[in-house]
Structure formats: structure tokens, C-alpha cells
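A single protein chain has been omitted; all remaining protein chains appear in their positions.
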Amino acid sequence: MQTKEGSPRQLLEQRRSSLSSGRGYAGLLWLAAGIFVVILAAIIEGIVSQSTMAWGHFGLGFLWSTAWNESTNTFGAGQFIIGTLTVTGIAMLIAVPVGLATAAFLTEMCPRRIATPLGVAIDLIAAVPSIVVGLWGLYVLQPVFLRDVEPFMKKIPVIDFAFKGNAEGASYFLAGFVLSIMIVPTMVALSRTALAGVGNTDREAAFALGATPWQVIRKVVVPGANSGLLAAGTLALGRAVGETIAITLLIGNSLTLGHPFSLLNPGATLGSVIVLNFGESQPGTLLRSTLLALAVVLLAMTLIVNIGGRLIVRKNLLFRLP
Amino acid sequence: MSTDLVETPSPSGKDASYYERRALIQASARGTLKRRRTVALAIRILFGFCMVLVLVPLIFLISYVTKRGVGALSVAFFTHTPTPEGIPGGGISNAIIGSLLINGLALVIAMPIGLLIALFLIERRGPIPNAIRFGADVLSGLPSILIGLFAYAVIVTHTGHYSAYSASAALAVLMLPIMIRGDEEAMRTVPNELWEAGLALGARQSRVVRSVVVRGSIPGLVTANLLALARAVGETAPLLFTAVGSQLFSLSFNQPMNAIPIVIYQDGTTAFKDLQQDAWGAAFVLMVGVLILSIIGRLFAARLTRKSR
Partner (left out) sequence: MWTQPGENEMTDTTSAVAARIQQEVLAQGSGSVGLLENAPAAVALTDVAVDFGSTHAVRRVTFPLVANRVTALVGPSGCGKTTVLRAINRMHDRSGGKVTGSIRLGDLEIYGRDAQPELIRSRIGMVFQRPNPFPTMSILDNVTSGLRFNGIRNKQVLKDAAESALQSAALWDTVKDRLDQPAVRLSGGQQQRLCIARALAVEPEVLLMDEPCSALDPISTSAIEETIVELASEVTIALVTHNMFQATRCADLTAVFLLDADDHIGELVEYGSTQQIFSAPSDSRTEQYVTGQVS
């Protein structure tokens, strides 16, 4: 067999033959790939299989029922879906604008010598384990929220309808706020990448026409970074949906929806209810199966967000191509 | 202030409206300048404020955890097993050992598989590698509680008891996507000369080719694995369904085992001050450990980009 480097075709043929002659090695790679596929399948199967009792019992109505009664064995997922959506919504509402603004500041309005270490510091927030963030939120933020912040929120004119009732400590609002702290670094880092990806020549052209830095950002940089910013938001959303333990510490353990619905109420998300109630449930019971059914709902939500987000980004990219 | 120039008559014959327009444009530019500049400055201040907002929690968090955690540290803290509340002298030695063992085993399981899969993705093209890459992305987005439940359903249910190795399995699955993506990227950024040199050595010796490339991308591989480890070490939810924690000192993988995140979670949510103290000590140790791992990982990554330039 020739071993000289030559045309690309020769290289390709060499590579192909090299694979077949390292047959054991190639087999090993395929094995690893196969193991991976098996793991993915096992994850889905393992969770779904133990939830079948609940699905069989409740049917699809499980998804919008908000009941929870252990003695009558009636359970629903609705309150937890609402909880997850609420907490995630609060987190995104705070983290997306703040994250975008921070990213814009770092890439456009800040000399690079300062921006780089600041960016690293922000990334370090993301590295702190969520249990630590959750515990800090519990000991430091919860008292402050209870005493000052939540009563304050009730007084703000336009949004006060969402903050009815009394602050009790654990609440959707507190959990959502801490969650926003946790996903902001993701938003900042990815937005920075998106904004920095806009070519410098576009910026220069805008400046050369007499634009101010804000005009350049608004009219040239942000539109140019469109798809990257969308991807940033999607990934931040994915992280928000996937976060469990910090929320568990801060949201309380309310198994039903409070009336009236208020952000100051304690509640539960799909993740937190599983963590807090799994240990008390016995294997083989409907309760146990219900908890796993909630896990399936969480899995479905995660997949929708991740895959759907990817599709949207791809679609957005395609539309921009001439 | 004269700003007009001496103009030769324009051949295109649009003089009058031309100069009118220029005057109009300049008037508009001048007139709007103050507003535009004010807005630009206001935005700069607002966005800078946002950045400060983002950094403030980090500062508060690190300082609070340090303040409360350092006080809990002592020799006993690191060398004794937990004692019931009210009884002094307890520590988290079993949790520290537990975390080391559980994560160590997870690393040992995940590293080779991750590397092999990354090699697979590099060697092959087509729908199957793309599907696997997609699967890895999806897996990396899964909530860790689901991975814990998976380990529970597959291992704990069938063996009938909680165990440390089921925790390791869960953490290994958690680490895999980070390793796969990081390993693949590390090997892709290996300069072409290394690939070609390996090929030139003889296409038959496929193993030589691979080892040349693998060896050349070691900094990147180390980064990927360090970051995966940093992520796994801090995870709590998977542990709650697999290793569930224990008051005893144990080196057995076949039994429940304590771990640092479990201590933080369980002791931190009690009402007992001394247990809370243990939780903060553990939180401090965990935070410092994870930050160190992340920083080292980043330093390696920076070295890698500098090398490949």
C-alpha cells in the first residue's frame, strides 16, 4: 500500500483503509457509540416505564388537573407545570434584558482590558454549584424578600396584581429571582459571543457615517447578531427549566395551587415536588408512579425547549441567507 | 464660521437642490446631535449598571459563604464523621471521602467512553455521528434530577438498595456530554500538521495516527474533563436518589454513601445551628473546590488557544 502523501483522494483512501486495518479499534469506537445510544434509550425508558401506572390511571387529563389528594389518590400535574412555567418566566424576564445589556456593555462600551476579566468573573457565577446558590438564597435573600422586597412589590402600580396576599418566605418570586441569577451568566456569555461575531467592518461603516455608539448597536450590531442572540436566549431557557435543587430550597412545598394565584405564594415545580416527595413515597404505589409521571412531563418540557429552540435558531439562520 | 467650500460648477447640473440638501442634512445632524449623544451616554450608564447588577450577587455570595463557612472549618471538621445534633465534634470526613470516591469512579467510567465517542465523531461523517452529537447536546440539557431518577430506576430498583456506584453511574452520564463536546473540540483544533504528520508516518498504523493527535490535544482533553468534573462534583439531585447519604464512614460502593452536596442539602435545611454550621463549612469547601477546578480548566484552555495560534 502506498504511503506517500498525495492528492486529497489518496489521503481519503488511505484513511479508509487505515480504518479497516485497525478493525479492533474501529469496533471499539462503534461500541462506544452504541453504549451512548443505549444510555439515552435507558434514560427515557427507565423513567417512562415506572410512570405507566399513573398514566394509565389518569390519562392525559393528568396534565391540566391541579388536584392533589393522597387519601383519594387523585393527583394532577397542572399545578407543577404552572409552577415551572412561572418560575422560569420570572427568571427569563429578569435575566434576558439584564444579560443582553451586560453583554452589549462588555463588547461595545468597554475597553477589552477590562471586559475580559469581568467576563471571566461573570462566568464564575455559573460555576458555583446550585446547592450553594440555593442555600445562600435561603439564608440571605429569603429574609430580605420576606421583610422588604415582597411588600415593596405589592406597591408597584402596574404589576401589583401579581403580588397579592402575604409574603410567607418561600415563594415563586424568590425562586424565580434566584434562578435568574443562575442563568444570567449563560445569557451574558452567549450574547457576547453573538455580538462579537458581528464583523468590525460593519461597525466601522456605521461610525464613519456619523452614528453614535448606541445607534451602531441598535441598528447594526444587534440585528446582525440576531440568530446568535436567539440561541443565547434558548440556552438560558433550557438551563432555567433544568434547574432543580436551588428552586427546591426556595419555593416551598405547596402541593396545590393557592387561591388567589400570587407570585408571593409558596408553590412547587416539577423538579421540586419530586425531590421533596420521592423519599416519602413507596415503590409500587400510585404516588410513586405519579412522581415519575411528573418526571416524564419534565423530560418532555426539556426536550421541547431544547429541540424546539434549536429548530427556531436554524430556521432563523436560513432566512437570513441571501 | 465658514464651512462652505469653493465649488466648481457640478456637471450633473443639480446644484441648487444639492446644496439645499447638504444644508438640510447638516442642520439635522447638528440639531439631533445633542439628543443622540445624551441617549448614547444614558444607555452606557444603564448597561453598565446592569453589569454591576450581575456581579453584585457573585460578590455577596462568595463573601457570605466564606464568612459562614470558614468558621466551621477545623481539624475535627475534616477528620470526624457526623454526630447527631447537639453533640459537638462532628465533621464531614465521610462526605469528603464519599465525594472523592463517587466522583472518582464516575470519572474513571466516563473518561474513556467520552474520548472514544469523541474520536468516533471525528473519524466519521454522516447521519449517525450527527445524531450522536445531537443526542449529546440534548443530554447535556437534561435536568440532573432526571439522570438521578434514571439511575434509580435502572440500578437501585433492580439491586434493591441504594449504593454509591449507582451515584457514580448517574454522575458519569452527567459528565459524558461535556466530555464528548470538549474532547471533540480539543481534537479538532489540533493543527493540521499533526494530522498530516501522523498520516505520513504510514496510514496503516492507524493507532499511531490517533495517538499522535490525542497526545497533541492533551491540554484540551484535560480542560474538558476538568470542567466535566467541576460540574459533577456540585450536583446534588442525582445523589439524593442513588447514594442518599449516610452518617457512617464507608468505603463500600455497594452501600449508601455520604457526599458533600448531600450534607449541604440535608444539614442546611435543618433548624439546628451546629448542623447548619456543618452545612456552611461543606458549602465553602465545595465552592472553593469547584472554583479551583474551573479556574484550572480555564487556564488549560487558554494555554491551548495560545499554543494553536
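Letters are used for the chains, namely A and B, taken in the order the chains are written, and counting of residues starts over at 1 for each.
To be clear about the criterion, a residue touches a chain if its C-beta (ideal position, glycine included) is under 8 Å from a C-beta of that chain, and two chains touch if they have at least 3 such contacts.
Keep in mind it's a predicted model, so treat the numbers as computed, not measured.
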Per the touch definition above, residue among B:R36, B:H80 or B:R133 touching the missing chain: B:R36
Footprint left on chain B by the chain that the document does not show: 1-12, 14, 18, 21-22, 24-26, 28-33, 36-37
Contact footprint on chain A, counting only the chain that is left out: 199, 201-202, 204-212, 215, 219-220, 223-224, 226, 320, 322
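Quick note on the criterion: only the chains that are shown with their structure count from here on.
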In the complex, chain B residues that touch chain A: 29, 36-37, 39-40, 43-44, 46-48, 50-51, 53-55, 57-58, 60-62, 64-65, 68, 113, 116-117, 119-120, 123-124, 128-129, 132, 135-139, 141-147, 149-150, 152-154, 157, 173, 176, 196, 199-200, 202-207, 209-210, 230, 233-237, 240-241, 261, 264-265, 268-269, 279-280, 283, 286-287, 290-291, 294-295, 298
In the complex with chain B, residue positions of chain A that touch it: 1, 3, 5, 11, 14-15, 17-19, 21-22, 25, 28-33, 35-37, 39-40, 42-43, 46-47, 49-50, 97-99, 101-102, 104-106, 109-110, 118, 120-122, 124-125, 127-133, 135-136, 138-140, 181, 184-185, 188, 210, 212-215, 217, 238-239, 241-245, 249, 271, 274-275, 278-279, 283, 292, 295, 298-299, 302-303, 305-307, 310
